[in-house]
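The complex appears here without one of its protein chains, the remainder shown in place.
And then subunit A:
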Amino acid sequence: MAETKIHAYYDDDDVLMHAVKKVKAAKHHIEEVYCPFPVHGLDRAMGLAPTRIAITSFMYGCLGLTIAIVMMNYIMIQDWPMNIGGKPSFSYIENMPAFVPIMFEMTVFFAAHLMVITFYLRSKLWPFKEAENPDVRTTDDHFVMEVEVHNNEDELKELLLETGAVELNIIKKRH
């Protein structure tokens, strides 16, 4: 980790977007941006990779559907193939319409919950987790861009002030 980093504070999402583009154009690496609300297009401007969380959800849904089919096939067709109200219990497909509601619900259940759990784990969110935003204003109305300094402090400072930062916080590490 670099010895010094700069937190540049912005008070407007449009100014932030312009700043991100300028800082990227000047070939500086943006370590992190903290926002009080989702700024559309920010991830693309920063060059973040798209999230794959929707793909995980699809796979979890497939898992839920499989579990539902295997469970009901075992219980209703294999283990106790009983005659309940004249419903055919000879094969899964014959009584399939009655299994559709639960097949559907379990697909949704698995897709939704496992995706949310994945999100919480990947974004490191859980009860008793300490918040790591650098300033309390980043959940209110300020945006903070974190840039690392590599022997170019003055140049970077000037660039960030030029982009409309309302406040710069230069964080130096003391040994």
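In this text, a residue touches a chain if its C-beta (ideal position, glycine included) is under 8 Å from a C-beta of that chain, and two chains touch if they have at least 3 such contacts; residues count from 1.
One rule holds for everything that comes next: contacts and distances are computed from a predicted model.
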Name of the absent chain as recorded in UniProt (options "3-methyl-2-oxobutanoate dehydrogenase (2-methylpropanoyl-transferring)", "Energy-coupling factor transporter transmembrane protein EcfT", "Glutamate synthase (NADPH), homotetrameric" or "Polysulfide reductase NrfD"): "Polysulfide reductase NrfD"
Contacts of subunit A with the absent chain, listed as residue ranges: 8-9, 11-15, 17-18, 32-43, 46, 48, 50-51, 53-54, 57, 71-72, 75-76, 79-80, 84-85, 87, 95, 98-99, 101-102, 104-106, 108-109, 111-113, 115-116, 119-120, 122-133, 136-141, 157, 160-175
